[in-house]
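Report on the structure given below.
Some chains omitted; the rest stay in position.
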């Protein structure tokens, strides 16, 4: 990157102070910053470490005393964390995939590629696939039969897009993301032990072992606009209708989204989250790392599922959940505190029994 | 697809009613069905939504009143959910991988391919690999040195089969499945803190930090017939003998099966399940999503491990388990209910202390 302080401030809709013609060529943490870097010191704690680096310019906060920090110039955004989005995008050198169709790519003659599409070495585009304008298909990635990607898709290396998958605009897929694997749907000839357990909450009854027969997944996957999927995450095909992911939903690494799920808009699904089949999720939902949701449940709008929550029943709008089984966070924290009080309760009950029944035995 | 109602009923061993010569060209949920679709309305609840679509034919249930639903024809199976297996297979258009050896595939001259084998673009078949009749090796997949696949294997794109892996008939591997990675087996020169913790249940004793030395995995993987593996799942090589997966076992996405595991027949392992090294699993076992099993444990036959169970000790035949640590489901549900009663217990004990000891303090 190579920008003046004024250009950066302008792009971030932030205030430029000091020598706004000064040029910076990189971003850096304050303590490691060289004289041409823009140091990222978005709060007073980070600003203290500016002294151990050589920064002459920094990204600070709205009312920062930049001169007292010994700087020649600074950018003062209203919400520095949000400014980082635009700033890091300006500085991003990308993955160096080049442009055009690499001679070692394999593009089926019946595939339709838009304008300015890049296809990396070893990538394979299947028959009747459609790739939108400006898209980048990374090296060794695969786009299947009759799949379609909207404009400006950006697929890193080793991504899979299965047959009939439809994706909107500005899609981002990280290495090894798998869209359109077969849904995991199996059925036994007679009622299975699992069906009995669900009805009885724990009893398999008379069910005996039976082989599992596959229900094929005909429904593919439909993904909205501005969706991002992390490395090695998987989204399975729906059975009859597509598994769907709403606009602007962001999915981290190693996430599993089962067949028939309907995930809403503006969600954030963090690393290692797992959604069993046929889960419905509203909008503006945040799932922290390792959250799991059982099949056929509904998660409302504006729900927060905290770290590693295991959701075993549906969750209403606006709830903040934690634990296994997930309960409201305040309930879960209380349960934990009360469980830690058990040794004292046991002692108290023993003393009471001794006093009341003249018996101190506790076992 | 293009079938008459009679052909479908015949294939499903179900009753055809109404105009059994009527042709259907697709499957659909009842509310979205067009006039040429077979609507899937396998119970009265779904059947209610037929009115909002245009279906003239439907898959219903054994004693359904199809005429009252305004249909011209219907298929009435005894167990509609089971009928879905055959029906969706009939309707599956597949992934469009074509047939024959793609000119951009790389097949080692010493590999042995059976009759009617398909190898997709960019796939690599290593030396002395053996591929059974009728198998499909998807684009960009890899079959390693001396690996063998039985007849009718179906590998999607980006699948890895390592050296010396042996797989039976009718294998299905979804995108990014990894069979035959190196087992995770490391050892320290002297007794490690972990070994001390296992013996003491929590105390590392005098153990000090030591570097880890790898034990190489020489045992590869042996997989039976009719096994399916989900997207980005991994099955590691055994140390001396192979890690084994029994006939008809189905494995979902992002599942981890460690080295030396012996997984039995007719199991169902759902998404994100993790089996540490040297776990032995019986037959007809179901593991729900995110289940974890510690190393060297034994899981009996006909066991059900419910959602996110973390199994820290061996489980006997027929048990239904839940929780962390996993206990019998009924025990776990009781523990949860009792923990929720703790605020009342605390209150009761405080009142009792006040009454008995004339002291109400609770902290």
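Going by the order they are written in, the chains are A and B; count residues from 1 in each one.
The rule we apply is simple: a contact is a pair of C-beta atoms (placed from the backbone, for glycine too) under 8 Å apart; a residue touches a chain by one contact, two chains touch by 3 or more.
What you are looking at is a predicted structure, and each value in this text was computed from that prediction instead of being measured.
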Number of copies constituting the complete assembly, 2 shown: 3
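Everything below uses one rule, namely that only the chains that are shown with their structure count from here on.
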Distance from chain B to chain A - Cα centre to Cα centre, in angstrom: 23
Residues of chain B that touch chain A when the two form their complex: 27-29, 32, 40, 79, 81-82, 84-86, 88-89, 91-98, 102, 104, 120-122, 139-140, 156-158, 172, 174-176, 228, 230-232, 248, 250, 252-254, 266, 268, 270-272, 283-284, 286, 288-290, 301-302, 304, 306-308, 318, 320, 322-324, 328-330, 333, 336, 339-340, 342-343, 345-346, 349, 352-353, 356-357
Chain B-facing residues of chain A, complex: 106, 122, 124, 126-128, 140, 142, 144-146, 158, 160, 162-164, 176, 178, 180-182, 184, 186-190, 192-194, 197, 201-204, 208-218, 232, 234, 236, 239-241, 254, 256, 258, 272, 274, 276, 290, 292, 294, 310, 312, 324-325, 331, 334-335, 338-339, 341-342, 345, 348-349, 351-352, 355-356
